[in-house]
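What you see is the complex with one protein chain gone and the rest in place.
Per-chain residue numbering starts at 1, and chain names A, B and C are given in the order in which the chains are listed.
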Amino acid sequence: MREVAIIAYAQTPLVRDCGAKNDVELVMEVVNAVKHQVGFTNQDLDFFCSGSCDYLGGSAFAFVNALDALGAVPPINESHVEMDAAWALYEAWLKIQTGHANTALVYGFGKCSQGDLPDVLTLQLDPYYTQPLWPDSISLAALQARALLDAGKITEEDMARVVQKSRRNAKSKPGTQLKGDYTIEQLLAEPKLVSPLRKHDCPPVTDGASAVILATREVAEKFHKRNAYITGIDHRIEAHQLGSRNLIDSMSTRIAGEAAGVAKGKVDIAELHTPFSYQELLVKQALGLGDDTVINASGGPLAGNIMMSAGLSNFGEVAMRIIKGEANRGVAHATSGPCLQQNLVAVLEGK
Amino acid sequence: MSEQAKKVELIECPIVLNYNFSAGRAPTQFLRGMKQGKLIGQRSPLTGKVIAPPRGACPESGLPTTEEVPLPDTATVITFTIVHLPIPTSALEPPFIVANLVLDGSDQTFIHLVSGCANEDVKIGMRVKAKWKDQSEWDYSMDNIAYFEPTGEPPVDIEALKASRLEEAKRFLKAKAETK
Amino acid sequence: MAQAGSEHAADDVLRASFDVGYTYQRLVGPVIGEFLTGLRDGKMQGIKGSNGKVICPPTEYDPVTAEECSEFVALPSTGTVKTWNWVNQPRPNHLLKKPFAWALVQIDGADTSLLHMVDAGSEAAMKTGMKVKVRWAAERKGFITDIECFEPA
Partner (left out) sequence: MGNACAVVGIGQSERYKSKIKKSMAGLVREAAQNALNDAGCTWADIDAVIIGKAPDFFEGVVMPELYLADALGCVGKPMMRVHTAGSVGGSTAIVAASHIQSGVFKRVLTLSYEKQSESNAMWALSTRQPFSPHLNAGAGGFFAPIIREYKRRYQVPEDIGCKVALKDRTHALKNPHAHMHEEKDSLTLENYMDSMMLWDPIRYAEVCPSSDGACAMVLCNEDLAKKSPNKPAWVLGTAMKSEPTMYPWREEVNPQAGIDCAKEVYAQAGIINPRKDLDMAEVYVPFSWYEPMWLENLGFADVGEGWKLSESGATSLDQGGDIPWNVSGGVLSSNPIGASGMIRFAEAALQVRGMAGERQVPGCKKALGHAYGGGAQFFSMWVVGSEKR
């Protein structure tokens, strides 16, 4: 297995509405930033892969227009997944394992302010039995939260603590959308949006983009004394119908975590793509993370959730902290689909 | 079998999503110009070539195009098609011509209608000029130009046009390098 | 239908709303067709999955073993709420216009649950484990909304 490191990371500010920036202008910002961090031009990059969703902007080929941001002249080796860009990173990681590439630039973008996100996500659901009823993404998450509360696995205070931690951590990272100091009492005093979830238990709508550069050890060692290597990466999917899934567990996260080798050592930090507060508790438990793991030091998706790129951002957040020596070993997680139907887990280690 | 007894084979699922779209920085600048009847391209800082209408990036370098370049409303037909089918998003009566045009002083094709002559007369290399709608109808849109119509000038050789434009881009870069 | 809505150039941004709309013509195949035909006739059905499980709503393939399912099972129109929520402000696309619950309803005799709405009047009336029954739509056409919603039994 070839050792692959994340040597550069960039993310746009997390904002409710990036206004005059179109997809290309968002992607240019992060693609040129990561190239600049390591002095790469397209000649130094063997593969490009991205993740996005056409429906966010209501145009059939959003990712085609974004290609302008890459300067793909002469032509480049490039692919695209209509999933969170964390799966684009997985495709690039596989490409490097085949030997067809030693370096790769992976990016994702989502200008979510354009559409009505909870309704757009309804189109992910079974087109015959479920989508025609228009259950929005918040309503579905509320069903899972209720099941966890009923099973005594979480309490409303637990959920408030996750939000409190996210808002506090978000203060330390520039460009986060929602930050500040709140007491548990203040949070619990808020009205329910869709019971049992309050508005702050739900992810904000965020415009943005992020990018990383992957490189084999031989290349990575030129840039950092200490690099963040992917030592394990795996992803799994669960059944689609909520009514035939065990909602108080995250089976796919557990299998992916075992396959990625999360338990093989102490986990100093973890960036979990858990857009709803209760999901951080569920994913933490499924990965077997202890209280000694700092979770979502960046504030996580509750502080700003770039649809289609929040999962990729987690890889960058963990890698940069390892490179800076703030941690030795970390976990990056990404999710896709309603109520954590599909999950990707990676372990990064400093060497 | 009566309608009621027949087994369900097909269902109708109406899906309507509402979007609020915001044009990017570069397109907004271009459309502001169109609102006043002006065609303003943008030049790539790396290649020196001018793109109209700009979409934000110079596709050859991935860098933002910033320098604005006012352009005349005369152009050359690079190629075209005569459309015989109605287009779902426009009320035009076929057959009509949709052409790939390059504005004088710019390097990027864009598509617009060519009319004001018989469809058969339109040729590759034909010289055309914008036919603007009445100023009262102007909006933030390329549709302020109803169509392009022939100027009567002799047709242009596309390879020669391309060569002269690439030459101009090189001259611009050389001049820029010297002023640094 | 491309309706470009009102353009206004308030700050420095050009904005316009537009709709993306289509009525998709979905051919449903034998299994979904059978279930929807049943709904049209006011009948609830499940389907036999692997290991003796009964799946409702009936899926064409078992979610655990991927085996093809084909044998239908008649089921009553009553069930149990396995989990629920409470929508204080229904969204424009929601089919019930005053506050309601989404719920996973396990129809009596089935081993899986059906996602649908419950018109319980108030959040206080909702409880995990409560019994509910189908409120059939007045006019039915072989569509999931032939179940207008569930109501407390």
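Assume a residue touches a chain if its C-beta (ideal position, glycine included) is under 8 Å from a C-beta of that chain, and two chains touch if they have at least 3 such contacts.
Quick caveat: nothing in here was measured; it's all calculated off a predicted structure.
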item	value
Displayed chains contacted by the hidden chain, counting the whole assembly	A, B, C
Hidden-chain contact residue, picked from the options A:Arg236, A:His273 or A:His333	A:Arg236
Option from A:Leu14, A:Leu45 or A:Leu125 whose C-beta touches the chain left out	A:Leu125
Option touching the unshown chain, where A:Pro275, A:Gly316 or A:Pro338 are the choices	A:Pro338
Positions on chain A where the hidden chain makes contact	1, 48, 53-55, 57-61, 63-65, 67-68, 70, 72-83, 87, 90-91, 94-95, 97-100, 120-121, 123-128, 131, 234-241, 251-252, 255, 336-338, 341-342
Interface residues of chain C (partner: the chain not displayed)	2, 4-5, 7, 14, 16, 18-20, 22, 24-32, 59-64, 66, 68
Contact footprint on chain B, counting only the chain that is left out	9, 13, 15, 19, 21, 23, 27, 31, 44, 47, 49-51, 58-60, 78-85, 87-90, 95, 98-100, 107-113, 124, 140-143, 162, 165-166
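As a working rule, only the chains that are shown with their structure count from here on.
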item	value
Touch-based graph of the chains, sorted into line, ring, star, complete or other	complete
Inter-chain pair with the most contacting C-beta pairs	A-C
Chain centre separation (chain A, chain C; CA means) in Å	29
Residues within chain B bordering two or more other chains	11, 13, 15, 17-23, 27-28
Multi-chain contact sites of chain A, meaning residues that touch two or more partners	19-20, 58, 119, 127-128, 132
Chain C partner contacts - residues on chain A that touch it in the complex	19-20, 58, 118-119, 122, 127-130, 132-136, 139-140, 142-147, 150, 191-197, 239-245, 247
Partner chain B, residues of chain A touching it in the complex	17, 19-25, 28, 31-32, 55, 57-58, 65, 67-73, 113-116, 119-120, 123, 127-128, 131-132
Chain B partner contacts - residues on chain C that touch it in the complex	2, 5, 7, 9, 12-28, 33-34, 36-37, 40, 142-143
